[in-house]
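Only a single protein chain was left out; the remaining protein chains are all shown in position.
The first chain written gets the first letter, and so on, giving A and B; residue counts start at 1 in each chain.
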Amino acid sequence: MSDCCSPGGLPASEDPGRRHDPDCRHAAPPDSACPHCGSGGLTADEDPGRLPADSSCPHCTAQGETAEPAPDALRFALIGCPNAGKTSVFNALTGLRLKTGNYPGVTVTRTVGRTRVKAPATVTAGAGGRRSRKDTIDVYLEDLPGTYSLDPISPDEQVVADLLGGRLKGISRPGAALVVVDATVLERSLALVAEAMNLGVPVAVVLTMTDEMDSRGGAVDPVGLEQALGIPVRAVIGTKKSTLEPVRELLADPSSWPQPIVPPPAVAGPERVDWVRSALTEAGYRAPSEHSTTRRIDRLLLHPVWGMLIFLAIMFLFFQVIFTVAAPLQGYVEDFFNWLGTLVTDHVSQPVLADFLSTALIGGVGGILVFLPQIMLMFLLISLMENVGYMSRAAYLTDRVMSRAGLEGRAFVAMLSSLACAVPGIMATRTIPSSRDRIATTMAAPLMTCSARIPVFVLLIGMLVDESSRVWFFSAQGVIMFGLYLLGVVSAMLAAAVFKRLKSLRSGLMPFYMEMPPYRVPSLSNVLLTMWDSSKEFLAKVGKIILATSIVLWVLLSLPPRTDQADAIHEQTVAAALASGASEDDALAAGDAEARSFVLDNSYAAAIGKAVEPVFAPLGFDWRIDIGILGSFAAREVVVSTLGQIAAAEDPDNPDQALANMVHTHGDKQGEKVFTTPTIVAMLLFFVYALQCMSTVGAIRRETNSWKWPLIAWTYMFVLAWIAAFIGYQIAAAVS
Amino acid sequence: MTPLSDVAIGSTITVHGFSDDCPDEVRQRLASLGFTEQASVDKLRKAPMGDPSVYRVMGYQICLRNREARYVTCREHS
Partner (left out) sequence: MGVHLTPLPPADGAPGCVDWRVGPGLVRAEADVPPDTAPAPVRALFDADVLAAVRIEPGRIRTRFTDGHSAEQDGAAVRSALFAVLSQPGGWPAGPQDAAEVSAAADAEIAAAVRQVLADEFGAYTAVHGGRIDLVGVDDGVVTVSLGGACHGCSAAGRTLSENLALRLSRIPGYRTLRTAAAPTALPKPTFRPRRFRRSL
């Protein structure tokens, strides 16, 4: 049973190793085609739309679900245009998101939240006259992607249309719909309301931006609108939770919502235009005048010259903030984990265990959390820009450049974020409407020079050129660093262009359109909530992977421990050092380094390093560099610490010199220096291109909902890295 | 009958319809966005590199690339 079934109810998509024995009653893997099984990686509790489990269904039993039907949970679809304030309404009603997954088979995010409302009178009465103790019920809200029309023109939109029509396998249809409508653009929005009213479920309108209506001289009467449409209309101010009470009351009982006797015209045409006009008249609608603040600010921010300059300044500031504000915070986190590590080594006597705890576990967790300040800050700034309304302006200014790579302005944010870390960048691709664009951007984002590459570049550039050497009046080291950045950016754009042209991504050219909303003062709670949600996701999904690879790396680098032999070497080295007049501390340090070096040289990683040496030999790498590269496939910075370990072992006093003086141990280059200029050039180029980050692999897997794309990404980048390093090595060798 | 992409910045036009070579999904989407027959559209500005342009229609601002704006045929009036 254990071979074919999976414990813990992992869906097949997260449990690719599961084997299927057709004779085993439990064996059928959950399948998104089965209406009882979930999809999108949500468990039954988090996925209220899932049809109830059935004991005769082999999939359900394999998942570990009981045969009891799921409680009848009310689920509301939250529909609305982008920028209508839908997210604010969702946040105000549900607080934190319950869970985020994907809709089956597509890369569209599914967001479900839960809120508690006062139960309607009928529920509390109870069956058979028994008074139910519960006077509140839980209802669920499903935040659908923002859209201008429910009539689909892309596969992503088709999924939403299928969901609303109850045609989506594995997810039941929402029982009612809330349409969030921005009062300042009511005329355009009523078409979407008409489409929602033709879905066949109860519909209510949540009218937002009514305060902005007043300040812009517009007017609308929600009661008049309710009479005109025939469905409930509640005006709210997204930032003021108290105004959402009437909406909560509505949520209790959608079956009580009024509906017009005949639904509005279902399709676009003169009939619907007339219906919209008639509704606006009856609602006493007066269109607001232009938002004067937005007009004034845009005159500057979208000015052909000033706008671009200010944009570049803002982007520069974006990075400055991230690196200068996050850096000290990162320092604190690092210090804390180092301290924790020493605590462990001091108190845990078993050396192997102590090493495991401090290096693998604490080091691993520390490795995740060290990035957290930077990531959270990035999410905060992105959320702020989005909520203020500047994001669309940035996309507008960069669209022309992005379209040369076959992408669009909104991909700019994803690419920009990837300069700090590819994981948030890949998460940011969700704002791009075309799935083809999303995948192309996701495949290209890891090529952007991320911050994890910096320590590696610094180390290698330091070995390549002197600090004092100059190119004109610029520092040579700085010039090389800048060149590497540029290489990363250009390569990323080219990669995106190539991926856009791939046949498998061919799904028709999506029209490009983007609303430029008025500048609005963002609600702090919304901004923080968005930041926290994204950070939580990063921690949960990516953290697991970093921890796992940290443990695996530790196993490879520190095992087999050969404790007896290591101890013997330690003794020898300490004795020899003391004999030649070193202090006790230095002697102990020397002994530690030698012992560690011995373990490393005989570890599993070393065996692998020696085994793959032929692959990297044309690039000038020796097996010790290969160990570093191997480790760095988990996370780039590992190569720095691994090489550092090797160097410290060789020469504890001068690790930098040690690396420079390191020589090949065997083969035809035996005796020659390892870190020659061509080798360093090759290493630099290798690190520019290779996908050396398990977190990124995890993020790609999460966003594309499959293992195919992460595999393609890793493979193409490895090939690119090898070729680039090879070319670099040959050219550098020929030149020098 | 001018395509929207050729209209000068700062002018106001009335939408007449869509060109014959306009793909169905583009027509559908532009209509949902407010580019319906008889709709009044202002062309506000162009991006520094010439594309996209910002338009005001049905009380809000939206940017379109020339590739899509080309499909909208219009009559100038001011």
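In the analysis below, contacts are C-beta pairs under 8 Å (C-beta built on N, C-alpha and C of every residue); 3 or more make two chains touch, one makes a residue touch a chain.
Every value quoted in this text rests on a predicted model; they were computed, and no experiment measured them.
Among the displayed chains, contact with the absent chain in the complete complex occurs for A. Remark: the omitted chain is touched by one listed residue; of A:263, A:351, A:561 or A:644 this is A:263.
Summary of contacts with the chain left out: across A:271, A:466, A:584 or A:672, the touching residue is A:271. The omitted chain makes contact with just one of the residues A:219, A:297, A:310 or A:365: A:219. Looking at A:136, A:215 or A:281, the residue that reaches the missing chain in the full complex is A:281. Taking the whole complex into account, chain A touches the unshown chain at residues 219, 224, 228, 260-263, 265-266, 270-271, 274-275, 277-278, 280-284, 286.
The rule is simple: only the chains that are shown with their structure count from here on.
Averaging C-alpha coordinates per chain places the centre of chain A 35 Å away from that of chain B.
Chain contact summary for the complex, chain A toward chain B: residues 148-149, 151, 153-154, 184-185, 187-188, 191-192, 268, 273, 287-288, 290, 302, 304-305, 307-308, 392, 396-397, 399-401, 403, 508, 511-517. Only residues 25-26, 28-34, 36, 45-52, 54, 56-65, 67-68 of chain B touch chain A when the two sit together in their complex.
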